[in-house]
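Complex shown without one protein chain; remaining protein chains in place.
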Amino acid sequence: MKRPTMYLLLLLVVAAMAVLGGCASLGVEVWERDVLAKSEMQLDNAAVDRALDDHIYFSKEGSSGGRGFGGGGCGCN
Amino acid sequence: MSSSPQGGYAVRNAGAHWAITYAAMASPCEILVHCDNASEADEMASLVYVETMRIERKFSRYRDDNIVHAINHSDGAAVPVDEETSRLLRYAGQCYELSDGRFDITSGILRHAWTFDGGVVTPDDALIEALRARLGWQRIEFDGAAVRLPRGMEIDLGGVGKEYAADRVAALLAKTAAAAVLVNFGGDIRATGSGDGRRGWKIGIEEPGRENVAVGQIEIAEGGVATSGDSRRFCVVDGVRLGHILDPRTGRPVAGAPRSATVIADTCTAAGFLATMAMLHGPDAEAFLDAQEVVYHCMR
Partner (left out) sequence: MQLGAHRPIRTAVTAFTATLLGSGTVAASGSGKIDSSLLIYSESGRVKVAEGVLDLSRNLSERRSVGLRLTLDALTGASPNGATPSNHIQTFTGPSGGSSYVVNPGKTPLDDTFSDQRVALDGSLRESLNRITFLTVGGHLSWEHDYSSFGVNSGITREFDRRNTTLGVSAAYTHDIVRPIGGAPDPLTSMPPPSTTGEGEDDGGEAGPGEGKDVFDVVAGVNQILGRNTIARLDYSLSRSSGYLNDPYKILSVVQDQNSAAPGEPSDYVYERRPDTRNKQALFGELRRYIAGSTLDLSYRYFWDDWGITSHTADFFLRLPVRGDHALEPHFRWYRQSEADFYNAYLVGGQAAPNYASADTRLAAFDAVTYGLKYSLPVDAGSRLSVSAEYYKQLGERGPPDAFGVLRQYNLFPGLDVFMVRIGFSHEL
């Protein structure tokens, strides 16, 4: 792995830990979830659209994965 | 414009909104919605009617085919409960603790010792003590998945059921329609706005004996209203008029309580609990509600 890549990775991991470490103070009370309950705030609300996107970009680009699985399943390499 | 009652409910256009009416839980039920046309209103009516009936059938003390009947006739055995019943029981337990034992869904059996038809009553102390030995939430075993009542104990969800139904029905409509909704189950009210800052609902408060004369008015876009106390149900003991709210810790009606307490809170269920709690504080009802920082109206 190249050096800048490693530093970027380290930064992201530290950021993640900071998020998780501070998570006792983050978040909302049970009765403050009105907005979060809206369908447009569900992270998986456009599953079919994202699946189509993943298929397109998997066929035309060299990367895959991130949101979900980066497996094959089709002959588009 | 109105449509004929079908399946027990009626839908009519009341100008700025539509009104869905039916009878359930021993109360007149009225739901006001803002929506675009009669068929939308009819669809909502069908939804809320089915949900109200579902809750009534499931939790009514008077039926012999539901979970409450099974629990009350379990003869000391553990009864597994579904998720919704589990949540209600958990809530009842939390209320019991929060109220220091005043709010207790096992205290329904005290009705055997009291009649509240306005007449003079001489309380049967022996009966009251016998009944008090058979109540107390602390005697129940509940682990979230199953509940076990010792023999002779009963639960009664009547004190929560109507308010819970009002909140559930309002949430159901809020999820399926973008309309503003007002649910009124015989005075237990839940309002939900459409979230775009539209005007709220205006609710008039009547004084018993002077119906159709509003003594007060509140306007809410989002929230619940509940009233505890019913001035038509009372008894007279030693010349003192007592309301029908019983304190499980003494087995007797609360002395010095207001005739009624109306509370506004985030949800109808929360408002109902606080209103009942206020009554159970007797002469301290107003002081208790002041400490809770809610809008209320007590009638003495």
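Lettered A and B in written order, each chain numbered from 1.
As a working rule, a contact is a pair of C-beta atoms (placed from the backbone, for glycine too) under 8 Å apart; a residue touches a chain by one contact, two chains touch by 3 or more.
Nothing here was measured: the structure is a model prediction, and the numbers come from that model.
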Which of these touches the unseen chain: B:18, B:49 or B:164? B:164
Of B:88, B:128 or B:225, which one is in contact with the hidden chain? B:88
Would you write out the residues of chain B that touch the absent chain, in ascending order? 40, 43, 82-84, 87-88, 90-91, 94-95, 98, 164, 167-168, 171-172, 175-178, 196, 265-267, 269-270, 273-274, 277, 281-284, 287-288, 290-294
To test your reading of the contact rule: which positions on chain A touch the chain that is missing from view? 1, 5, 8-9, 12, 16, 19-20, 23-24, 26-38, 40-41, 43, 47-49, 51-52, 55-57, 59-75, 77
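One rule holds for everything that comes next: only the chains that are shown with their structure count from here on.
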CA centroid of chain A to CA centroid of chain B, Å: 44
